[in-house]
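Excluded from the complex is one protein chain; the other protein chains are retained at their positions.
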């Protein structure tokens, strides 16, 4: 008789955007953990910032893997971060109009930076001669 | 402001909300001077009795017997029968509404022992108290409030009811002060239920909340309705010294013992069989006797509750509240130190007289006052007689709260609104305006503390003619002084000084009726113990006191009403032995 | 002991700015802070306004901000607050007068999560069965006295007064995890919305504030998991 535990009438909850957003924070956060730390190690540890010249970048982007890597970093961190900004706006801005203006603005910023980053990554042409100073 | 409802319920404790639950199709307003979940019912710890027989054999008739005997036979027996019978259904109703009772291994409502509840007409203790940890009252109140939300009951929170309106003997509304704005509102209704709780604040040491000021009793009393058996006031033996916060009977149920200054477990001397688990009136009296004979701790007016021998494990697991309270309010560690306790004012057996349908009845002929109902501690059905058993108050709330609701549903179907009397707000406005404009320079604080000290000195566990006479003079003086009370806060919004002053007026009335009833009753019965008349006197006093407010300033008129007995030898009044 | 009480006062009828006022009281170390407030009200300044009822921590009337943390005045002893104590109304609620805050919205939010048993089956003749283990799962939430201390301590609510707040979630939890209840999905849908559980950023002030010792954040996290997993069973 006690098996009426949590009977059948419990369809799954959630599914809404807020739930997804929360989940996405965690998943993207974990992914970013690896992407960002490796990124930092490469940029600041194995190389000094003074070495990250045009040629250095170009040499990296000669390998499509790094283009993909950076694109993932771009996409995930941008969406993660903008989602965070959205949450902060929701927390502190209550006037309906201001809020929706700001939210739309951040959507626009998100798209703009995403496009800028993506276009940069896709259209970049590796020049024939590279002059690597540090590696 | 004026508003119209079918039913107005004053008070959102267990009794008021239980009634509201029975009226799903009526327009109901619940008025309460605190937020509903702050009502005093939430403080009840022990449990609610019902002969479910989940743990061992039990029968409602046994429950009825214990109730009648516990009340020292001043109980109306047909009412006690209803209490014991309907407790069972009422408890199931609560469970269906979601109350999280503790459970037995097979999933049923768990039950435990409690003082005075026995098997087979007094043979031995029985597990009858249904409980939810050590917060049964809290769970009842929460569950009912939740149910009320589900049923979309209209609440008027922080409204202080000031007056009850009658038109030609028919109750037709109440007048209330909206505390937040200071406005006066009139609620026009076909029927009114008072469920405003007790008046424990009349004593300095009390387990009762600040809100327990006897409002409902006094409002009715001022409108000519009698108060029944007010001299029957229960003093719980184990209140925390000075603070009055209750240490539940569970402490003694688990084996805690009372200790005097000589290091003696003195209950063994007074009640060799039940010892520390004797009924509350008896244990309180023994404590007072110890104190009077100089065996209070350090010669003062308290003794110890000793649970040290139970061991840390039992204390932590079964008596967490006690540990908590003792540490919090006394800085005492019950595992290693005994806890200072003294009897504390706890429960009014008396109140507004009603029949078993919670209809208010105004004389010895049981004449009902149409449209006016009362239930809970404010009412006197009378199921508790001269002494209430532990866990029986919650039963009272749910059984008679329920009956009140059901009867009101019938009443509103059959009756129309009686028109309001002319000048219906006048009395209330006067009451408030007088306090605002008074320049009498009298302090409500002074009156309140004098009253509380006087009641604990003279109208406490042991009473004498001399003490009661002195308190009669005292109460008259305080009533006079009250008319000169002056406020510092003249504001309208959330003026709690005004609220406290109004409540003090109510409290004085209740104390007045108590003192008059106690002085007249020249016998000892249950909680009313007269040193000068130490025996029960059934020949003259097997009857209820009805105290009416008289016409003169300090007049109180006493009348009496027979106790209803049933024709069954088991329930025939006999000496109360444990 | 002599204690200096710094109290934030506000009276809408007399000027419209909150101000600080200091009182001195003589109290016993084991007096409650509520006793000290009463002493001020009854002997020094009758206009001082606050709520109280039970005086022993079970009714939830007197939650206020004491030395920067939300506490019940009747559960705080004078010996624990030191010789100077600062008392303010709780943050996150509109102030009505002195220490009294407007709880109406708090109760509205509470109501919004359907805090009552939902069961569509016919009522049995006796009790609905529930094992002690099933009873235990939702025990903590049943201790809530709706004092509002948790909600008033939460920075998310200071920023966003529309947020449903920890107290409501605790009470939703109490029913979502009750084996007799069938309304979990309805409640989870409500709490999944924008001002639902997700506004909780695990700040834990609520857990610190709760006078009943309810592990508030823990319960909120269980509700979050229930929503994410779609089933309360997996969440505890």
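Letters A, B and C name the chains as they come in the text, with residue numbers starting at 1 for each one.
Operating definition for what follows: contacts are C-beta pairs under 8 Å (C-beta built on N, C-alpha and C of every residue); 3 or more make two chains touch, one makes a residue touch a chain.
Just so we're on the same page, contacts and distances are computed from a predicted model.
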Name of the absent chain as recorded in UniProt (options "ABC-type dipeptide/oligopeptide/nickel transporter", "Nitrogenase protein alpha chain", "Xylose transport system permease protein XylH" or "Succinate dehydrogenase, cytochrome b556 subunit"): "Succinate dehydrogenase, cytochrome b556 subunit"
Contact set of the excluded chain (shown chains only): A, C
Which of A:42, A:57 or A:93 contacts the chain that the document leaves out: A:57
Residue among C:39, C:67, C:112 or C:131 touching the omitted chain: C:67
Chain C, residues in touch with the chain not shown (by the definition above): 67-70, 153, 155, 201-205, 207-208, 215, 217-218, 221, 224-225, 236
Residues belonging to chain A that touch the chain removed from view: 26, 29-30, 32-33, 36-37, 40, 44-45, 48-50, 52-55, 57-58, 70, 74, 77-78, 81-82, 84-85, 88, 109, 113, 116-117, 119-120, 123-124, 127
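What we mean here is this: only the chains that are shown with their structure count from here on.
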Category of the chain touch graph - line, ring, star, complete, other: line
CA centroid of chain A to CA centroid of chain B, Å: 64
Geometric centre distance via CA averages, chain C-chain B, whole Å: 28
Touching two or more other chains - residue numbers and ranges from chain B: 107
Multi-partner residues of chain C (at least 2 other chains): 129-131, 134
Of all residues in chain C, those that touch chain B in their complex: 11-14, 29-30, 32, 41-43, 45-47, 49-61, 75, 77, 79, 96-97, 100, 103-104, 107, 111, 114-117, 119, 123, 125-132, 134-135, 138-139, 142-146, 175, 178, 180-181
In the complex, chain B residues that touch chain C: 34-35, 37-40, 42-43, 52, 92, 95-98, 100-109, 132-133, 135, 138-139, 142, 146-147, 149-150, 157, 180, 209-211, 243, 245, 325, 328-331, 445, 487-489, 491-497
Parts of chain C lying in touch with chain A, wherever the complex brings them together: 120, 129-131, 134, 156, 159-162, 179, 182, 184-185, 188-189, 191-194, 196, 198-199, 224, 226-228, 230-233
